[in-house]
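One chain of protein is taken out of this complex; the other chains stay put.
Each chain carries a letter (A and B) given by its place in the written order, and its residues are counted from 1.
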Amino acid sequence: MSRTYLGMPAFPEAAAVSTGDATLRANLRRATHTIRAKRAAAVAELDDWDQLRAAGAAVKDRTLRHLDRYLLQLEENVTRAGGTVHWAADADEANRIVTDLVRATGETEVVKVKSMATQETGLNAALEQAGIRPYETDLAELIVQLGDDLPSHILVPAIHRSRGEIRDIFRTRMADWGRPAPSGLTDRPSDLAEAARLHLREKFLRAKVAVSGANFMVAETGTLVVVESEGNGRMCLTLPETLISVVGIEKTVPTWQDLEIYLQLLPRSATAERMNPYTSMWTGTTDDDGPRSFHLVLLDNGRTDALADRTGRQVLRCIRCSACLNVCPVYERAGGHAYGSPYPGPIGAVLTPQLRGLASPLEESLPFASSLCGACYDVCPVAIDIPEILVHLRERVVQGGEVTTRGIRTVVKPAKKHLAERAMMHAAGWTLDHPRALRRAQRLAARTRRLHPRRLPGPGRAWSDTRELPPLPTEPFRDWWARTRGGTA
Amino acid sequence: MRGTSRDRILARVRRALADVPAHERPQDHPVPRDYLRTHGARTPAESADLLAENLADYRAVVHRVAATGLPALLTELLGRRGARRVAVPAGLPAEWLAQAPVEQVPDSAGLTARELDAVDSVVTGCALAIAETGTVVLDAGPDQGRRLITLVPDHHVCVVRTADQIVDSVPQALGRLDPARPLTWISGPSATSDIELDRVEGVHGPRALDVILVHDGRPRDEQAVTGDSAPARGL
């Protein structure tokens, strides 16, 4: 049975465990540092990167501001080209639509090309429940599926696995799913890729139904675009008779010309390539070439709730490149699973709480899973100001306020966990509003400095467990100033 | 049911956008398009060189040949590979493979993926090629055939006419392509970065990609620029 993200603990608890995993830390460090340098070089090749980035953000903003019009235009053009468009308000509805479509073909197997949307809806578990076996065909998704694991990265879901671990998973699990791993399989990446090629080829050749996502949907033409590397996408998009694509409504772009921006931004941001090995574009169905029947499932599942938030809506520009994950120091230490959703890293910390709402301690903890260092914003190819959204969502958590949940506008209360902190912050705020009160507090602290313990009790332990406290000075700066420069306080 | 969710989602979108003025049209939200149409000015010969260099950088094997030398080169490449059965799109010029001692498997609606799995190579033309990214684009035209024939065989030989099929950039390419046709953009053989974010060539698509740049005129320095011998550019 496919694992799901249900019941995951809050970020700090999960991260406290994962940061202690030396193997995980080493795997993530190696992978993210490799890609960081490559991405920087690939971006530096283009003199007009900043202009592309600004255009990429602006096109998405234009689309979002008129999303209803573009969705209708898209639907019309997909339908005209021979496709069928379905609308799914939430995950359950999307899964039900896909399950029914597969059942209608009479098939009990589907091949899947990596799709964040179906990870989000938990489609695999839903299909299995209906007696349909989903086969993941992206190499990393295959590693995750064979290992009964969860994805930990948007682009490279098995980034937490080293080549040795992947070899072991292939050796022990491939036979349960089809063609076993070649005997004597080594941990050389080329050998592992070859094993996946052999294992999956028989599935591609017999598949009648495929499920995909899409990177872009062009409203004016009804064209869908899938950007990939391995060719498993082409296999799924071309060989089966029925293709079902589940795509978030925010993947829409208005015009064919707009692709010229994103096809330059995405590969360099994602895999640091000038262009990814394969990009497929299709418009409805084509006689005698590719699937005879094409279904597009347009997914909301919280996206319109994010759209309703004027600060938070920029998250819907995201093109899922993963550059923010690869550069994030928190992601590098905590790993993807700590984020409790298929969207880990900085983008996950702002996307998950908006898609799901502040539904549990996990979602409430995600906006705080950042040191606000800003590296994510620097590399984002569509200029999503992730630190700004993080702070905005923190405010929702600690102060409450207006949110939209499943289309309904409500006012949420401050999270219970933060009541003591809130009282403390207000007391601190009051002191800071009154310079004389601040001075009294500073003097009291200075006078009692010898009595202060080196390790703090209560919440302060989080500091002093790993760090020394700075020694308190004998007099605060303002007293020195008053004493030597004659000012008065 | 279907109508219900469609209406519900569209209503949610409209409610979410309450702050967007009712009179605002999409074009009222500005999109700066001051990015470059091409990255640098090049002569056609320089564009062909850049295409060759970038294709080779991602481990495609690039060959340069005069039109008169194409049949001989194709024969040599298929021979070097030991290909016996070769998939051929319906509109491929017959003279291209006239000399090759191979069994030609013509593309047709009845040719299945399983049959193609027993084919060694495929030879096609292309719709265009993009120099800056090292990309060839197929649009299922008569000399390219259906999408699956360039996917299932393990070896793809793609012929690009340098005189009129090379563009410099992605923006130029999109301007020349027809979205109504199924399009496949190919930049090197299949690859993956899924193991430790390190690039490995050769997964599901053809693991060997030969690209032939055909120029008009007399036969001259016909050489292969291989992935291994070409200088790497930045990546």
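Rule of thumb we're sticking to: a residue touches a chain if its C-beta (ideal position, glycine included) is under 8 Å from a C-beta of that chain, and two chains touch if they have at least 3 such contacts.
Following the convention adopted for this analysis, contacts and distances are computed from a predicted model.
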{"item": "Name under which UniProt lists the unshown chain, selected from \"DMT family transporter\", \"(Fe-S)-binding protein\", \"Sulfonate transport system permease protein\" or \"Ion-translocating oxidoreductase complex subunit C\"", "value": "\"(Fe-S)-binding protein\""}
{"item": "Which displayed chains the unshown chain touches", "value": "A"}
{"item": "Sole contact to the chain not displayed, among A:A44, A:A104, A:A175 or A:A462", "value": "A:A462"}
{"item": "Residues of chain A in contact with the chain not shown", "value": "11-12, 15-16, 19-20, 25, 310-311, 329-330, 333-334, 367-375, 377-378, 388, 391, 394-399, 421-422, 425-426, 428-429, 431-435, 438, 442, 445, 459-460, 462-463, 465-470, 472-473, 475-478, 480-482, 485, 487-489"}
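Operating definition for what follows: only the chains that are shown with their structure count from here on.
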{"item": "Chain centre separation in whole Å, for chain B relative to chain A (CA means)", "value": "30"}
{"item": "Chain A to chain B touching residues, read off their complex", "value": "27, 30-32, 34-35, 38, 41-42, 44-48, 51-52, 54-55, 58-59, 61-63, 65-72, 81, 86-89, 93, 137-140, 143, 155-156, 158-159, 162-163, 166, 189-190, 192-194, 196-197, 200-201, 204-205, 218, 221, 223, 229-232, 234-235, 238-239, 249, 254, 256-257, 259-261, 263-264, 271-283, 286, 288-290, 298, 300, 304-305, 307-308, 310, 313, 326, 404, 407, 409"}
{"item": "Complex contacts: residues of chain B adjacent to chain A", "value": "2, 5-6, 8-17, 19-20, 24-26, 29-36, 39, 54, 58, 109, 113-114, 117, 130, 132-135, 140, 146-148, 151-152, 170-171, 174-175, 179-206, 234-235"}
